[in-house]
Structure formats: C-alpha cells, structure tokens
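My questions all concern the structure below.
Only one protein chain is missing; all other protein chains are in place.
What follows is chain A.
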Amino acid sequence: MSGGDAIPEFPKSKSGAKAGDGHEVSLTNLSAFASGPGIRSGAEVAAIIAVAVFIIGGIELALRLFNVPHYIMPGPSAIAYALYDEFPLIAPHLGYTLVELISGFSIGAIIGLMMAAVITQFPFAEKIVAPYILILVTTPMLALVPLLILRFGFGYTPRIIAVALAAGPMVMINAATGFRRVDSAKIALARSYGASTLQIFWRIRAPMALPMILVGLMIGAIFGLLTAVGAEMVGGGFGLGNRLTTYSSMIQMPQFFAVVLILSTLGILIYVLFFLIGKKWASWEA
C-alpha cells in the first residue's frame, strides 16, 4: 500500500464535527458554568472562597450591626448552629421527603418515559394527546394535593402521587422532544443492515434522545422536590415541608432557614447528579 495515502490527517478544528446543529440542549447550556476548564487553579479557589466569606460574613455583620432580630432574619452563624443543633430532629423528615421524592419521581419518570417512547411512534396519536399533556405540564400539581389528601389521607400516598404527577409530564415532554429528533440518515444506516424496529429504537432513537431525556429527568426531579415539599406544607405531620410550616409558625427562624438550606442542597445535588450522568453518557452532544 502506498504510504502517502494511508497517512492519517490531523484532526482539524472540528471541521467535520456538526458544530451547533441546532440540537443544543439546555442541560449542556446550564452546565456551561460548571464545565469550564475542569480543575481550578489555587488562585481561583482562593478567590471563590474569599468571595463566599465576604458575602456570608457581610450578611452576618450587617444583620448584627443593624440589630435585626432573629425572628425576622437570622444570621448565617445562627442558621449554621441551628442546622447543627436541630439536625438529629430534622434528619428523619429529610428521610420522609426523600422517600416521597424518589418513589414518586421513579413512578412518574418510568410512566413518562414509556409514554414518550410510545407516543412518538404514532404521530397521529401524539397530536390527539398533546393538549392533555400540555395541561398536565402546566397545571401545578400542588393544586390537587388537598383533593388527594381527602381521598388518600395524610400518609405518603397523596404526596407520592403528587410528585409523580409533577415529574412525569416533565420527563415525558422532554423525552418526547428527544425521541422526535429523528435523523433519517442514521435510521437508514441501521435499516441498511436489516435492523428491526426495536433495534432502531434501542440503538438509534434512544441514544439520540438521551440528552433530552436527561434534561427531562433533571427538571422532573426538581419539580418533584418542589411538589413534595409543597404537599408536605399542605397537610400531614411529617416531611421537610411540614418542618417549614412548623418552624415558621413557632417563629423559629434559624431552624426554618436550616431546613431551607437542606432543601437547596437537595436541589443542587439533583442537578449535580444529572450533570455527572450527562457528562458520562451524553457528552458526545456537548
């Protein structure tokens, strides 16, 4: 073989890559700030810590300087202490909320994914179902909680249903967008090797939809958390949402904010989880 022809070219700057083919997905956009150059330099870390200290210290200082009472706005130190002090009491409630979130989300996500996969196979059916899906997506499922409580009592059941109802449509609508991204050339490729419909689904459609599915799962999980906490605030004697109403009714603001802090941490963890999954399994799109 003549060597000259076999010499591989050097990768040109993504000339062949479909840079920006109109399929950018919000997961990767959202992650832009986190996906920078990876490991940060020492100076950057120092700057980040300095800013954090300045902001948190500044709030603490200002609150003390103006003598703002704890029941209006507790300082960061009081919140931190409350978090430390009350955590053994809050922890079980965190567990209850997680149970609701994980089970409700799983149910909603599985149903949402299946419906998306099925419905996108039948464009006609999709047109018929679309308005109802839209209603499900836009209706705050919290509104149904009092009704669900009437029917199912004050236990886990109404909350799990509410979480599933909130997460499911979000997962579905995003996954459906993903499944609809049909690249006819790639499907033709699979068909040219005699691929079955099922093979085309698992080997072409599903991987192509994955980035959008992950976005759906992330939004669904965050909506699920919102709904779980909201449902807990409406009724029933347990869960982080219940802690919020209890602490605020007793004007225990440091404890109240400690719970808020836990909730934001949960939200961030959900985001980080799906970000990492996306980085591992859907990085080809970035």
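As a convention for this text, contacts are C-beta pairs under 8 Å (C-beta built on N, C-alpha and C of every residue); 3 or more make two chains touch, one makes a residue touch a chain; residues count from 1.
Convention: contacts and distances are computed from a predicted model.
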Choices "Anaerobic sulfite reductase subunit B", "Ubiquinone biosynthesis protein UbiU", "Oxidoreductase" or "ABC transporter ATP-binding protein" - which one is the UniProt name of the chain not shown: "ABC transporter ATP-binding protein"
From A:Gln121, A:Gln199 or A:Thr265, residue that would touch the chain that is not displayed: A:Gln199
Residue touching the undisplayed chain, where the options are A:Met141, A:Ala175 or A:Leu210: A:Leu210
Contact footprint on chain A, counting only the chain that is left out: 1-2, 5-12, 14-18, 185-186, 188-195, 199, 203-204, 207-208, 210, 282, 284-285
